[in-house]
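With one protein chain held back, the other chains of the complex are shown just where they sit.
This part shows chain A:
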């Protein structure tokens, strides 16, 4: 199984440092999520991995040996690493099936994958029509299907869930998990944080040109126990009163308006007290659980 390594990748556009000395290794059978607002370097990083963009410094290394040192190596790496095409780049006068055929043929993968993928993604009713007639969601599914039939070891997907309805988001999520089980390395940039949270093994935030592992930003993120009380509509007055009432608790209100109460070190009695207090203040929209990716995203990127 091929392992993909990024070693000290740095990209600068003019004065702007988009990627700063990024080093990371992606293992087989792993789904990696990249999360960041637009324009923070997710696509740049993917373009560097594909060598569509040459980094100012650093190297992409496949399987401990192959680097983009010459064009012959680029072909070898592209045999193992592919990136999902953008739906706006489809040929409108060509059918979806022909798009699948060229991807299967170019990567010389199993031809049976074409029919299997068509069935799995529910594309049979339209796949023989020209893609110019497709809706955004149909085009997106086709792009995803194209990458699936290429069957490369490493798959990069930029906003794979764009334009998809919840049913298809779930469908694609299941296929991703299946590919992971087959040992594929899947790197996804997505804004669908709750969805990403479901299947990604490691999630990175990109900020100021760096990759930050979510588990390191908030160690409790991966905890299975209750660590956080999430409260909606916590007014500033109540917030101040609450802090006086429970001085030992770490409380913060996110730019999204959600107030988080850290209860990771608290006992059951304290949790009961908090519940009673919130109900007494008629704040009934609250829940116990753990920190979500949305919460972390809000903490990292959103401003009040």
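As a working rule, a residue touches a chain if its C-beta (ideal position, glycine included) is under 8 Å from a C-beta of that chain, and two chains touch if they have at least 3 such contacts; residues count from 1.
Rule of thumb we're sticking to: contacts and distances are computed from a predicted model.
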Name per UniProt, for the chain absent here [options: "Heavy metal binding domain-containing protein", "Fimbrial assembly protein", "ABC transporter permease" or "Formylglycine-generating enzyme family protein"]: "ABC transporter permease"
Sole residue of A:90, A:160 or A:274 that reaches the chain not shown, by the stated touch rule: A:90
Touching the absent chain when the full complex is considered, from A:44, A:82 or A:117: A:82
Residue touching the undisplayed chain, where the options are A:38, A:54 or A:236: A:54
Touch criterion as defined above, residue of A:34, A:107 or A:204 at the omitted chain: A:107
Touch residues of chain A, complete complex, unshown partner: 50, 52, 54, 68, 70-72, 75-76, 78-79, 81-86, 89-91, 93-94, 98-99, 102, 105-107, 146
